Structure formats: C-alpha cells, structure tokens
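Note that one protein chain is taken out, while the other chains of the complex remain in position.
Every chain is named by a letter (A, B and C) in the order it is written, and numbering of its residues begins at 1.
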Amino acid sequence: MADTHVDEPTPEVHAPAHAGRHPGPKEYIRIAIILAAITAAEVAIYYLEGFKEVLVPMLFFFSFVKFTLVVLWFMHLKFDSRTYARFFVMGLAGAITLFLIVLLTFQVFSS
Amino acid sequence: MVLGLVALAVVAVACAPNATQSTLEPKGPYAQKSYDLFVPVFWVAVGIFVIVEGLLLLFVIRYRHRKNQTARIPAQVHGNTRLEIAWTILPTLILAGVAVPTIATIWDLAAKPTGDVLEVNVLAHQWWWEFDYPDQKILTANELHIPTGRPVYVTLCAVGFGYGTPVPSQGGPPAPNACQTGPPDGQPPAAIGAAVIHSFWVPELAGTQDVVPDLTNHLTIQADEPGVYEGQCKEFCGLSHAYMKFKVVAHTPADFERWVAEQQAPASPDVSGDAAAGKEIFLQTCTACHAVAGLETANGQPAIANGGPNLTHLMSRQCFRGCTLEVNDENLARWIADPRSVEAGSFMPDYGLTSDQIDQVVAFLNTLE
Amino acid sequence: MASLEHSVAPPVSDHAATSTGLPSLKLAMWLFLASDCLLFGALISTYVLYRGASTTGPFPADVFDIPFTSVSSFVLLASSLTMVLALAAIQRGDVGRSRVWLLATALLGMAFLGGQVYEFTSFVREGLTLKTNVFGTSFYVLTGFHGTHVAVGVLMLLTLFTLSFAGKITQDSAMTVELVGLYWHFVDIVWIVIFTVVYLIPTGNPGAGG
Partner (left out) sequence: MASVSVPAERPGGLLRRPHATTGWWSWFTTVDHKKIGILYGITAFGFFLIGGSEALLIRVQLARPDQTFLEPAVYNELFTMHGITMVFLVVMPLSAAFFNYLLPLMIGARDVVFPRLNAFSYWAFLFAGLFIYSSWFLGGAPNGGWFGYAPNSVTDPSVGMTFYAIGLLIAGIASTVSAVNLAVTVLNMRAPGMTLFRMPVFVWMGLVVQLLLAFSLPVITIGLTELLFDRLFGTHFFDVAAGGSPVLWQHLFWLFGHPEVYILVLPAMGIVSEILPVFARKPLFGYQFIVFSGIAIGFIGFGVWAHHMFAVGLGPVANTAFAVSTMIIAIPTGVKIFNWLGTLWNGDLRFATPMLFSIGFIAMFVIGGLSGVTHAVVPSDYQQTDTYYIVAHFHYVLFGGAIFGLFGGIYYWWPKVFGRMLSETWGKLNFWLMLIGFNMTFGPMHILGLQGMPRRIQSYPASLGLSFWNMVSSIGAFVIAISVLVFLINAISSFRKPKQMEADPWDARTLEWATSSPPPEYNFEEIPVVHSLDDLWHRKYAETEGGRVVPVAAGGSGETPSAGEHAGGDGGAGHGAGHAIHMPSPSYFPLIAAAGFPIVGYGLIFGRPAIVLGLVITLAGFFGWAMEPSSE
C-alpha cells in the first residue's frame, strides 16, 4: 500500500499546509472551457454516424480526460502533496480493478 | 496437548465407523479426485503443523524463565534477513507444488464428460429435490437413480414454488443443459416462483455444486458400486434447510434399465374400495400441485405437476419430504393431516381433511407403485 | 447517509503542525473520497451488469433524452468552475466575491437537481419506475445516490453562504471552503463517469448482457 511511502518530513521541519502553487482564476476558466468543449464533442460523436465503430473507446477516452482535468486542477492534486493523490488513487484503482474483475466473472464484456 | 488432540482426531477420522455421508470414503472417480488432492495436502499441512508447533513448544520449554534463575536480559536480536528470505521462499515453493495439481484438477472436473453419459436435470425446490431424466422421460423426486460405472452429468436448476415442471408425457422436460430462469413466454414473472440458492452434494460421489437461480450449473457424479449414497443440500436455503436431503441409488446397468421401464409406465387407473374414494379426494385437492401420469381430472385434463413432487410411482421410493421421512402409511397420514407441523414453512397446504378421508387418500397413494 | 459525516467535522483552522505536515481535515476528506470511489464503483458496476438485462421495457434507449442530460452535465461542470472561483476568492481574502461564487455554485447544483427531478418524472410518465425492471432499479438507485450527494453538497454550500453573512467565513476559513470544494468536485467527476457509462454508451439488444 502506498501509505508506507508517505513522505516523512523530520518533525522539526513541517511543510506548510499549502505547499506549491495554486492556479489562478484564468487558468480555472481555461480548464472549464476545455471541459465544456470535450462534453460537446462527446455528445456530437454520440450522434454522428461515422463514429459508430470507435464510439465506445472514444467516449471512455474523453471521460477519462475530463475526469483527470477536474482532479488535477479543480481538486489541486497536481499542486498538492502526493499523499492525497496516493490515497485517492488507492481508492480509485481499487474500485476499478475489483469491479472489473467482478464484471469479468459475469462475462459482461463477452457478448 | 494440542498434538495429542490432533493425533486423536486423525485416528478418529481414520476409523470413523458409521459416518454415512463422509467425504473421506469416495465411492466413485469424481469424489476420488477431490480426495486424492485432500490427502497429500492434509499431510503436508500436518508436517508444517508439527514443525511450527514443535518449534513453539521447544522454545517455550527451552527459554522459559526459571524460578531461581537470576534476571537475564537476552541479546537484543532484531532479525535476520537470510532467515526472512528463507521462510518466504520455502512456503512459496510448497504452495507452488500444491497449486499445480489443484489447477489441473479444477479444469479436469469442469470438463463435460464424453462418451456414454446419462444426463439428468436436477430441480432444487424449497425443500426437496426433483429429478428429471430428459431422455428417459422420467420425473421423480428425492431419489436419484443412476447406473454404476457410467458418468452422470447433472444440470442444476433452482426453482421456486409454483414452478410447473412439465410432465414428460405432456410436452417434454426443460431443455437439458439450460435452466429456465425467466418465466415461460407470455406468463408473469411469478410463474417461476421465488427460487433460492441450494447446493447439490453427494460427498461419496462428488464435491458440491451450488444450485443458483441465475446460473445453469453442471456436475458429474459416478458410482463404482451399486448402493445407496446420502446427499444433502449444503447451502442455507431457508426454514427447513436441514431437512433437504436426498438419496442416490446406484444400480447395475441391467437393474437400472429395469427401474427405468418401471418408472416410465403410467399409474394404473383401476382402483377400488378406500383407494377409489381416496382417488376422488386426490383429484379434487392434491392435483393442484401433484401430478400422477395416467390420471385424469374430472374434466378430462391430465394432472400437471405444479409445485409438488410427481407422485406417479410414490410407492417405489423409500422416502419423502426431502428424503427425511420413510414412505409408510403412518408418516403419509401425519404429513397430509398437518404439513407445517412436520416441516417448518412447508408449501403444502393443510386441506383440513378428516382422518377417514386421509386414510382413503393414503390407500390411494399405496396403489401408486 | 454515508456522505453526511464529513460535513460535521469541526471547522477549525488547522494551523497546528501535524506529523505529515498536511492538514488533518483535508487528509480525512481525501481518505473519505477514496472510500467513496468504492461506493460508486459498486453502484456503477451494478448498473453496467443490469443495463441490458431487463426482461421487459422500457429500455435505456426508450427513455434517455441525451440533449437534456447534456445540458445538465454542462450545468454541473460549470458549478465546478464557480466552486474553484469561490475558493480562489476566499484564499485572496475576498469574502464578498467568494460569497457570490458559493451562491452561484449552490444555484447550479439546485438547477442540476431540478433537472434530475424533471428527468425522473418524465421517465416515470414513460413507464419506467424503480420497480419496472432491473434497468429502472439500477438506474434510479445509482443516479439517486449521486443526486443525494449533490443535495448534501448544496446544503453545505448554502450553510457556508449563510455563515458568510455572520462574518464566520474569512480568509482563515479557506480550508472549510476547500473541503466543501473537494467534495463538490468529487460529485462532479462521478457525474462525468455516469454521463458516459449510463447515458452515452449504447446498450446492446434488450435481454442480452452488456
């Protein structure tokens, strides 16, 4: 488990609570515009005939990008201590792995 | 002391005189495969047990603080990396040795047997077993008859109360190898009733296989010698789970053919005396759930099994009520008089028959040979 | 209900040093969100298992109104933006602007919830209820759980908004806003997954898995 690698500052030297840079409003707005654009694209390829073959992988890709942007920028994981990220990734990766295995045993993806 | 207990246990298992449902006495090749894995793994476990508990005992005795001994502070040893590596790798090797035959046997047991195979559909009800022989067109309950020396490939289906098992003579059985998990076309979901999970287990013939409502499971059993083998539902299935047993009766191939012929015959329509009166009562009440091949209701309709066991050859069976009661007049009368006092939560209704009527029904049942 | 407990964490500013150097409340919030991943993981996989397993209609394709839900998705994404803007404002000490953005976030959240209520009622009118089939069962419970999370978030946002008038939200309490923000964005990312998995990815034939 990743928590064993929690950064261990010597007790005398405490890292400040808000290490790192927080992006400003302009950057937030830029991210939001990207998110909106991706969402528009998602809906668009849903309706466009030409994307039938690659629809599902593309939707997953877009979803993944949106997810990552929100987590890294709006939730500041890109700028905050890695410890938070380790916790979150533990939960997220755990959830994805475990439930993919569960669904595999039901052969959900074979049809 | 612990060692003594385990030694005692081993001895006791070895000479258990009268366990009739034991996993330790395989009577067919499929049970033998499980047993052949269990025994070596058991002895490996015993070996590790003896080493570990032996070391524990040795240290406890050797390094105990003696009464008159002066206080001693032992060397402060923090560990030993080489030892750590050794006791990580050694168990890994042992387990790898166990894993190989385990995996081979998993796949072996999962394969469908080929060649001359008898197929039987097993329908698990709360709380009794129904056995449907699609090729022989036989429907029976609580006793699974099989020929010796021939693999029997069972298809396991869990069904709920109200599930009408088609009688072979009228439209055929459910297709083999697939359980009917949804309602028949055009019928409401309630038509298959509320099935629960059971588990089909004849320890002397094979390991268990769960009977799950949304799955069609299979299991192969085989008996080498003629005899009666005890079976029981192993997965908790509600109020009377403890009373959901069955018997597997293994015949020589010739005897099995004879049994098949007997079971295929319809019941004799001609009865007289008490039995005739009992037949009338049976047609008015019991046929709501129970079928008897060859018997027609007043309006000329055949009696269809609709939740209860097919009784066509009841008298050829040794037991009923999940094979926990012997088939005899006294038990049948008690059962008909008040099913729920005999079986907690029974789905069989009490029709409030008088004791004379019950005797007549029992007389009729006695004609179903 | 499981989402309520974090809202009760005392809004103390976490100036005292900790062993990891990280504020305890924020660490707790991230651990809680990690735990919540498995909650939604279980719900979403239930939905994936059941989306095509119904024995009777209506099926997903019969009821989904993608343009409408897309608008809902935009609304929720926009609320994430207003949330970070509220946080940025309070970190600068601009209580007034932060208050406005908090209110905007809450209103967008309520708009999303309103959309969900509208969606649910129109689905019910089309014959899809919680009891109709396994699609209805798993769809309502998944989106309902998410909606409950949104509702709890709106409650927290409105509480912050109200407290700001009592002078209780200052630059020192930026941590409180940040925590609510983390929760809010989490609800947003869950919706990003739901929008894709539940609404956009087409279902196979009714009755066939997947």
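One rule holds in what follows: a contact is a pair of C-beta atoms (placed from the backbone, for glycine too) under 8 Å apart; a residue touches a chain by one contact, two chains touch by 3 or more.
Model, not experiment: these values are computed from the prediction.
J.: Who does the absent chain touch among those shown?
T.: In the entire complex, chains touched by the missing one are A, B, C.
J.: Who touches the missing chain here, B:Ala99, B:Val117 or B:Met315?
T.: Among B:Ala99, B:Val117 or B:Met315, only B:Ala99 touches the chain that is not shown.
J.: Tell me which residue among B:Ala242, B:Val271, B:Ala337 or B:Leu353 touches the hidden chain in the full complex.
T.: Of all options in B:Ala242, B:Val271, B:Ala337 or B:Leu353, contact with the hidden chain holds for B:Ala242.
J.: In the complete assembly, which of B:Thr208, B:Gln222, B:Gln263 or B:Thr287 touches the absent chain?
T.: B:Thr208
J.: Which parts of chain B are in contact with the chain that was left out?
T.: Answer for chain B: residues 2, 5-6, 9, 12-13, 16-24, 31, 33-35, 37-38, 41-42, 45, 48-49, 52-53, 55-56, 59-60, 63-65, 71-80, 83-84, 87-88, 91-92, 95, 98-99, 102-103, 105-107, 109-110, 181-183, 189-190, 192, 194-197, 199, 201, 203, 206-210, 212-215, 217, 230, 232-243, 324, 344-345 touch the chain left out.
J.: In the complete complex, the non-displayed chain touches which residues of chain C?
T.: 1-2, 4-5, 7-12, 14, 16-20, 22, 24-25, 27-28, 31-32, 34-39, 41-43, 46, 49-50, 53-56, 130-131, 133-134, 137-138, 141, 159, 207
J.: Using the document's contact rule, name the residues of chain A that touch the chain not shown here.
T.: Answer for chain A: residues 1, 3-4, 6, 8, 11-14, 90-91, 94, 98, 102, 105-106 touch the chain left out.
Criterion: only the chains that are shown with their structure count from here on.
J.: Starting from the Cα centroid of chain A, hunt down the chain whose centroid lies farthest away.
T.: B
J.: State, to the nearest whole Å, the distance from the C-alpha centre of chain A to the C-alpha centre of chain B.
T.: Averaging C-alpha atoms per chain gives centres 50 Å apart.
J.: Which chain C residues touch at least two other chains?
T.: none
J.: Quick one: in the complex, what on chain A touches chain C?
T.: 6-9, 11, 14-17, 19, 22, 24-25, 28-29, 31-32, 35-36, 39, 42-43, 46-47, 55-56, 59-60, 62-63, 66-67, 70-71, 73-75, 81, 83-84, 87-88, 90-92, 94-96, 98-99, 102-103, 106-111
J.: Hey, which residues of chain C end up touching chain A in the complex?
T.: Residues 14-15, 17-23, 26-27, 30-31, 33-38, 40-42, 44-45, 48-49, 66-67, 70, 73-74, 77-78, 80-81, 83-85, 88, 91, 175, 181-182, 185-186, 188-189, 192-193, 195-197, 200-202, 204, 208-210 of chain C touch chain A in their complex.
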